[in-house]
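Every protein chain except one is present and positioned as in the full complex.
As written, the chain order gives the labels A and B, with residue 1 at the start of each chain.
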Amino acid sequence: MQLQLDRYAYLETPLHRWDPRCKLVGMMVLIFAFSYVRDLRLLPVILVVSGAMYVYSGLPLSFLLSRLRLPALFLLAVAVILPFASGQTVLFQIGPLAVKEEGCLDLLRIAVKFFSILTLGIILFGTMPFLTAVKAMRGLGLPYILADMTLFAYRYLFEIGDDLKAMQTAMRLRGFRNKKLSGFSTLASLAGTILVRSFEQSDRVFKAMILRGYGQPASFKDEFQARTIDVVALLLLLSAAAVVVTTELLLY
Amino acid sequence: MHIPDGILPTAVCLGGYATAGAATWYSLRKINQSENPREGIPRASLLTAAFLVASWVHIPVPPASVHLLLNGLLGAVLGFYAFPAILIGLFFQAVMFQHGGLTTLGINATIIGVSAILAHLVFQIRKLFGPDNRTATGIFGFLAGASGIALAAVAVFALLVTTIPANIDVEAERTAIGILTIAHIPLMLLEGVFTALVVLFLIRVKPELLEGK
Partner (left out) sequence: MPQQTQQQPKTTVLPALETVGLAFTYPDQRPVLREVNLTIRPGERVGIIGPNGAGKTTLFMLSCGVLKPTAGEVRLFGKPVVTGDFHPEVGMVFQNQNDQLFCPSVQDDVAFGPRNLGLSGDEVAERVREAFTVTGIGDLAERPPHHLSGGEKRLVAIAGVLAMRPKLVIYDEPTSNLDIRYRRRLINFLQNSRETLIIASHDLEFILEVCTRVVLLHGGTIKTGGNPYDILGDIYLMEEHGLERPHSLVPHAEPHHDRAGTR
């Protein structure tokens, strides 16, 4: 999993080199601006902007497609319902079901926004290592408890995941087949075991932490240095966001 | 239960961040007031990771399988750390798996997190029957698990109904709600029983886990 996430995070494109804090703020503001769009005429704009940014990011298309595969299933569910349920103007009939115009437009709106926002999110977190993203958030003011919890949870996530796989393999080797509901209590014990092990490990980890000074006033050197170009890019994105929102307000 | 990007109005998303921020602020305050705030951090961090991993377990419900939300169980075990844990868990899911959303992180955290805290309170009722009462633990474990998902589901439906395109005709809406509600009843039972079983396992193997902070 980790490999997947940080796989293209070490490339050398301008988006990769963009100061993480500026990137975080700029992209999130743009994402929210896109989420505000309702007018149909702006839909192709946001789609094109997201697509262009993705190309500029140097991330491969295969990466985007693999990340969009599962969420697209959700969209399918919506696609099946909205055109038939929403609106009055009937476009055409499929048997007893009437495909309505408003429903189709709603679907279009949701689909475009969904894909644009997800693409921007993938750019944001795909062009820097996850660890850097969390540190950038800390640099932007995330409370130390949340930052610490995120970092430690991230550190042990994969290990605990591996433990789970090992336990599942061990169960399978002893004949457990996860096919019927009768295995329910075994799964509950599995979950319980994961919790207990993590709990016990956290005790030892805590001891290791205090031995190396956790709880002392710690110094954090300024981890990020924003260059002028980073701030310029941030302002660019903020302006773009403002333009989108204003246009939306004027059109609608 | 995770609302994706693109369907909710921006105002609601921003409002969700505000409520999540408030709930986080309150939780952090409670944590800082406890005896040893730093001690709880490694514990909560590892349990956050553990819960995320536990939610990956497939529960076979023929013909398919489901993943449980486990917010009720999380609330029962983590107490005040439940909200930050859920916020972080949802963040991981949104960034790593595109499950949930970035604009909807706040609202998802609020819905699932607040339900978890309420489930925690429900679970605490078991103490009225004696701290080591296994039957009480089992029953309130079930109630915590079921209510965790029930509250979240109700909140999500209410939100979607009030914010989704107003073009949907009332009849269709009513039927949809009806169907979704009925579909969630077996899920509630599933989460309730699972939570009860895990909680009974914990009280036998590691009762300190259920002390609740």
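In this text, a residue touches a chain if its C-beta (ideal position, glycine included) is under 8 Å from a C-beta of that chain, and two chains touch if they have at least 3 such contacts.
Computed from a predicted model, the values in this text were never measured in an experiment.
K.L.:
Where does the absent chain touch, in terms of which shown chains it meets?
P.N.:
The undisplayed chain, in the complete complex, is in contact with A.
K.L.:
Return the single residue from A:95, A:175 or A:213 that touches the missing chain.
P.N.:
Of the listed residues, the one touching the omitted chain is A:213.
K.L.:
Using the document's definition of touch, tell me which of A:45, A:151, A:226 or A:245 contacts the absent chain.
P.N.:
Answering carefully, the residue with contact to the hidden chain is A:151.
K.L.:
State which residues belonging to chain A touch the missing partner chain.
P.N.:
So the residues of chain A touching the missing chain come out as 2, 131, 151-152, 154-156, 158-159, 201, 204-205, 207-222.
Assume only the chains that are shown with their structure count from here on.
K.L.:
Using mean CA coordinates as chain centres, what's the gap between chain A and chain B in Å?
P.N.:
Centre-to-centre distance between chain A and chain B: 19 Å.
K.L.:
Which part of chain B faces chain A closely enough to touch in the complex?
P.N.:
Going through chain B, the ones touching chain A are 4-8, 10, 13-14, 24, 28, 31-32, 37-39, 41-54, 56-62, 65, 70, 73, 77, 84-85, 87-89, 91-92, 94-99, 101-103, 165, 167-169, 172-173, 176, 193-194, 197-198, 201-202, 205-206, 208-209.
K.L.:
What part of chain A is in contact with chain B in the complex they form?
P.N.:
1, 4-5, 28, 31-32, 35-36, 67-68, 70-71, 74, 78, 81-82, 85-88, 100, 102-103, 106, 110-111, 113-114, 117-118, 121-122, 125, 130, 133, 143, 145-146, 148-154, 156-157, 160-161, 163-164, 178-181, 183-185, 187-203, 205-206, 209-210, 214-215
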